[in-house]
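Before we start, here is the structure in question, set down as structure tokens.
What you see is the complex with one protein chain gone and the rest in place.
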Amino acid sequence: MYTQSFSVSDEPGKPLKPVASTEPVELMARFDARIDADGRIEPQDWMPEAYRKTLVRQISQHAHSEIVGMLPEGNWISRAPSLKRKAILIAKVQDEGGHGLYLYSAAETLGTSRDQMLDGLHSGKAKYSSIFNYPTLSWADVGVIGWLVDGAAIMNQVPLCRCSYGPYARAMVRVCKEESFHQRQGYEALLVMMQGTEEQKAMVQDAVNRYWWKCLAMFGPPDADSPNSVQGMRWGIKRISNDDLRQKFVDATVPQAKVLGVTLPDPDLKWNEERGHHDYGQIDWDEFWQTVNGNGPCNKERLSTRVKAHNDGQWVRDAALAHARKQQQRAMKEAA
Amino acid sequence: MSAALKEWPLWEVFVRSKQGLEHKHCGSLHASDAQHALEMARDVYTRRQEGVSIWVLPSAQITASNPDDKGELFDPAADKIYRHPTFYEIPEAVGHM
Partner (left out) sequence: MSATANYLLHLADNAVVLGQRNAEWCGHGPALEEDIALANVSLDLIGQARLLYQQAANELGGDATEDRLAYFRDVPDFRNYTLLELPHHSALVGYAKSDLDYGTTIVRNFLYSALMVLVWEQLQQSKDEQLAAIAAKSLKEVRYHLRHSRDWLVRLGDGTDDSHARVQAALDHLMPYTQEFWTGSSMEAAAVAAGVGVDVAALKSDWDQLVDDALLEATLQRPKGEGYVTQGKNGLHSEHLGFLLSEMQGLARSHPTATW
């Protein structure tokens, strides 16, 4: 649900290595032919090592994003202002956990393990969607995340349902099915607030002001600055370019904002009749990269919370394993 | 104890919906034993829908047929469902934990 729609190298600043041509020619030809024919690659099929590595990184980043994404929204579960909203939020956060799980499953088909992937996340090596490195400061943030962040994620995810790697595509189909309620619920919550008290309206506008530009940045750097996208597209992993997705998102969101009655905080945002699209202002890419590289407002908190949960839970996981082994031993004794 | 032995084993989940005719593969999850896997599968893959049937199977115990376009170019030992299994297998005689 919350994926960065571009594959971030684990060492940003260093571009991904170009695909080495050390793979067997005939296997590569067959693989390329299948991709070109829009076919699917399945776990047991031969694949170039670079394809496998790219997918492991992208799918696991996507999974990590879902898990970390539970935190900014989880921040408001205990304080939700009505029981209905509380239930909706718990369900949403639970779905995010479930999506993380589907995605970890998909990644594991490529030969990595859950623990290896979690090690990557907890050590700070693996990335997750930068949007979750910002705080949720008011209840309206929850609605805005549903409307804008989930909205952006959906734009990115629907094309992934046609991704060349079977398990990832199928996981995305499942995710998209469950996703549609998330954006609607976020938007609906905002609609109610915008028809409410002056304080509620101000709360919503403030949340929009803080999140709008961050959401635009979610789609990744401009195409000209995204060398990795080319390979992703060649392999049927990335279907639509960063800029195209971003434009689509802006065009879809402007009328939604109008219905809500909020102002999108961009003085340069206006319809361009010639292009048939909305023009919009300059994204602060410096700030974006600062955050991606670990210097956003919440990076340390998000990561250390996940590390703590994992470490604090070790005794529980160990106990479950120990019990399972005891059961096995008893079963064997009985059989003997 | 090696890192692999500390992880809950991987299970594949198959669900037949109330109106369904057969079990469909949904994905996988980690659980410590079969009972746990079933409960987890219910929570994760069925969201408590009624009347569904769930099967769970340790991933390591599934044997798969080989991909269609084989010939001499595929790995003949690849009869497990994932190419590089890292499954934890519970050893028979386990010492004190």
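As written, the chains take the letters A and B, and residue 1 is the first residue of each chain.
The working rule: contacts are C-beta pairs under 8 Å (C-beta built on N, C-alpha and C of every residue); 3 or more make two chains touch, one makes a residue touch a chain.
Bear in mind the structure is a predicted one, so any value in this text is a computation, not a measurement.
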Residue among A:Leu137, A:Ala319 or A:Met332 that touches the chain left out of view: A:Ala319
Contacting the left-out chain in the complete assembly, out of A:Ile35, A:Ala189 or A:Leu264: A:Ala189
Contact set of chain B toward the excluded chain (per top definition): 8, 29-32, 35-36, 39-40, 42-44, 47-48, 97
Hidden partner chain, residues of chain A it touches: 67, 70-71, 74, 77-87, 90-91, 93-94, 97-98, 100-101, 104, 139, 189, 192-193, 196-197, 199-200, 305, 308-309, 312-320, 322-323, 326
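Rule of thumb we're sticking to: only the chains that are shown with their structure count from here on.
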Parts of chain A lying in touch with chain B, wherever the complex brings them together: 24, 26-27, 30, 42-46, 98, 101-102, 105-106, 108-116, 167, 170-171, 174, 317-318, 320-325, 327-329, 332
Parts of chain B lying in touch with chain A, wherever the complex brings them together: 3-4, 6-8, 10, 26-30, 32-33, 36, 44, 64, 66-67, 69, 73-74, 78, 81-86, 90, 92, 94, 97
